[in-house]
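A single protein chain has been removed from this complex, and every other one stays in its place.
Just so it is clear, A and B label the chains in written order, and each chain counts residues from 1 on its own.
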Amino acid sequence: MKEYSALALLRNAFSGNRDWKPAWRKPDPKPQYDVVIVGGGGHGLATAHYLASEHGITDVAVVEKGWLGGGNVGRNTTIIRSNYLLPANTGFYEHSMKLWETLSHELNYNVMFSQRGILNLAHTPGQADDYIRRGNAMRHDGIDAVWMNPAEIARKVPGLDVSAKARFPIVGGLMQPRAGTARHDAVAWGYARAADRRGVDMLENCEVTGFLRDGDRIVGVTTTRGEIRAKKVAVAVAGSTGRVMKLAGIDRLPIESHVLQAFVSESLKPAIDTVVTFGGGHLYVSQSDKGGLVFGGDIDGYNSYAQRGNLPVVEEVMSEMAALFPGWAGVRLLRSWGGIMDMSMDGSPIITAGPLPGLYLNTGWCYGGFKATPASGWCFAWTIARDEPHPLNAAFTLERFHRGAVIDEKGQGATPRLH
Amino acid sequence: MLITCPCCGPRDVAEFTYQGDASRSRPDPASTDQAAWNAYVYDRVNTAGAHREYWQHSGGCRSHLVVLRSTLTHRIDSVRFARDEADGARRRSGSPA
Partner (left out) sequence: MSPRRTASGGRIDRSRSISFRFDGKRYAGHPGDTLASALLANGVSLFARSFKYHRPRGVIAAGVDEPNALVTVLRGEVREPNLPATQVEIVDGLVAESQNRFPSLERDVGALNQLGGRLFSAGFYYKTFMGPVAGPLKGTRFWMACEAVIRRAAGLGRAGHAPDTARYEKMNAFCDVLVVGGGPAGLAAALAAARSGRRVVLADLDPAFGGALKWSGELLDGEPAAGWVAETISALAAMDNVRLLPRTTVWGYYDGNTLAALERVGDHLRDPGKGAPRHRHWVIRAGHVVLATGAFERPMVFPGNDRPGVMLASAAGRYAAEYGVLPAERFVVFANNDSAYAAAARLREAGATVAAIVDVRPDVSAGARALAARAGGELLLGHAVADTSGGRRLTGVALRRFDAATKTLSGEPRRIEADGLAVSGGWSPAIHLASQAGAKARWDETLQAFLPPQPDAGWSGAGAFLGHASTTAAFADGLAAVAALDGSLSDAVDLPASDAPDLDAAPAPVFEIRAADGRGSKAFVDFQHDVTAEDVRLAHREGFVSVEHLKRYTTLGMATDQGKTSNVAGLAIMADARGMAIDDVGTTRFRPPFAPVSIGALAAERFGELKPDRLTPLHDWHVEQGATMYAAGLWHRPMIYGHPGETVEQACVREARAVRDSVGIVDVSTLGKIMVQGPDAAAFLDRVYTNLFSTLPVGKARYGLMLREDGFAFDDGTTWRLAETEFLMTTTTANAGRVMQHLEYMLDVVWPDLKVILTSVTDEWAGAAISGPKARAVLSACVAGTAVDNDALPFMGIVHGAIGGAPVMICRLSFSGELAYEVYCGAGHGSQVWDALMAAGQPFGIVPYGLEALGTLRIEKGHVTGAEIDGRTTARDLHLSWMLSKKKPFVGSAMMDREGLVAEDRLQLVGLVSLDGQALNGGAHVVEHGDRTLSGSIGHVTSVCFSPALGKYIALALVRGGKTRHGSRAFISDPLRGRFGPVAIVSHHFFDPEGSRMHG
């Protein structure tokens, strides 16, 4: 298939754009693959790509019950960052950041990674110390982080209420300049197209209805498009983890599925040039290239598979927006939607072989899975290909909870709604 | 979402705090069955469908309630005081269930 480039665009413009080919094939399922990946979201597609590109495993199918990229990869607020505190997280997310930085080239697909920075606003000296601790942890792990004072913040983010009269006055902010945003759909499509070009089959409208077993071992899946056998079955279904793993007989996991709402405003001329988070509550906001303010807050806080949330969170998020940017009270909310988050018991993910032979599990992304997409796919591919974790995901085990080796960035314990 | 508190009547979800999976059972306090403790603290049934869960009417009477709610539609089928639930009442502190 043809490479995408400015030249290709020009050529096709002259031929009336009639020669473009599908971004990925729509093949029928084969009876058997080396690896079947359940879940055609960002992580599943990235896993397929890296299995093919890094490990030469191309006899792979991605089975997706709906359309590719229809889950959280197409529903998130597109923030990419590696500003974590705990060592198990900093290494992993920084690896992801490095993959992001060359991803458009690697995929020959512009994922529009815009390194416009993320600014975490701190509102009390104690919070500032917490953020600085995190920033210092980043710097000691080779990750960029700077501290900004209120005057610098006011220059960087016009319209922000930096006054002392604010209910939660801004005392400073932690900036990661290399952080930013990307076009979420493009990430799914780019990985799908790249994996497809290496021979991976994208099987859309193909819902897994059960697992094939040989004794304890998982040897394939049954789907709405027939039985598919596989040497290895990898599950990367985020909020649907509970549902899919029940089909494999795993009834309980350290995961709760919660609904998170996201919001976009009407399109505006450039209004904010970085990603800003509010520490006086819970809000994150950036602006898409089309001009919509893209923002969100807390999860609704109850188990849900409904992809719809309720009003209290809407009101809270809007209140925080209006408090932070009092000039935007007249800006209008255009659309809200919900995604189902795989909230883990410590707020950190799981990338592991198991819990059954032949089965591999990738879950627990809470509401930060988008930024992890490249590293998650990269590490999961490694784990599937080699049957052992890469050092970057060695801590993201399933049994860490029982051992007490939790990776708890927020220190909230086993209460998923608080992570 | 409205939850009909048995004490206060139908109230908005904003008045309640979610307290999670009500299908877990806490081991006897003196139990040394580590696997049972681990399961109680960390493992969740995470049902897609009718889910038994605790809510506290934190902005009202502060009772804990056992709510049977669909996680697919958010429809609520029953609300009872947690204290009245057979499971909770049966469990005597310091004595085996």
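Going forward, contacts are C-beta pairs under 8 Å (C-beta built on N, C-alpha and C of every residue); 3 or more make two chains touch, one makes a residue touch a chain.
This one's a predicted model, so the numbers in the text were calculated from it and none came from an experiment.
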| item | value |
| --- | --- |
| Hidden partner chain, touching residue among A:E54, A:D214, A:D251 or A:E266 | A:E266 |
| Residue of A:F113, A:Y284, A:Y360 or A:F396 touching the missing chain in the full complex | A:F113 |
| Where the unshown chain meets chain A, residue by residue | 4-6, 8-10, 12-14, 16-18, 20-24, 26, 66-68, 70, 74, 101-102, 104-105, 108-110, 112-116, 123-126, 128-137, 139-142, 145-147, 158-159, 161, 167-169, 174, 180, 183, 185-186, 189-190, 204, 265-271, 280-281, 287, 289-291, 306, 308, 310-311, 314-315, 318-323, 326-337, 400, 402-406, 408, 410-414 |
| On chain B, residues whose C-beta touches the chain left out of the figure | 1-2, 10, 12-13, 17, 19, 22, 26-27, 29-32, 34, 37-38, 40-42, 54, 56, 58, 62-64, 73-76, 81-83, 88-89, 91-93 |
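Just so it is clear, only the chains that are shown with their structure count from here on.
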| item | value |
| --- | --- |
| Distance from chain B to chain A - Cα centre to Cα centre, in angstrom | 30 |
| Chain B residues touching chain A - in the complex, by the definition given at the top | 1, 12-14, 17-18, 20-21, 34-35, 38-39, 41-48, 51, 53, 55, 69, 71-74 |
| Partner chain B, residues of chain A touching it in the complex | 240-243, 251-257, 301-306, 308, 310-312, 345, 401-402, 414-417 |
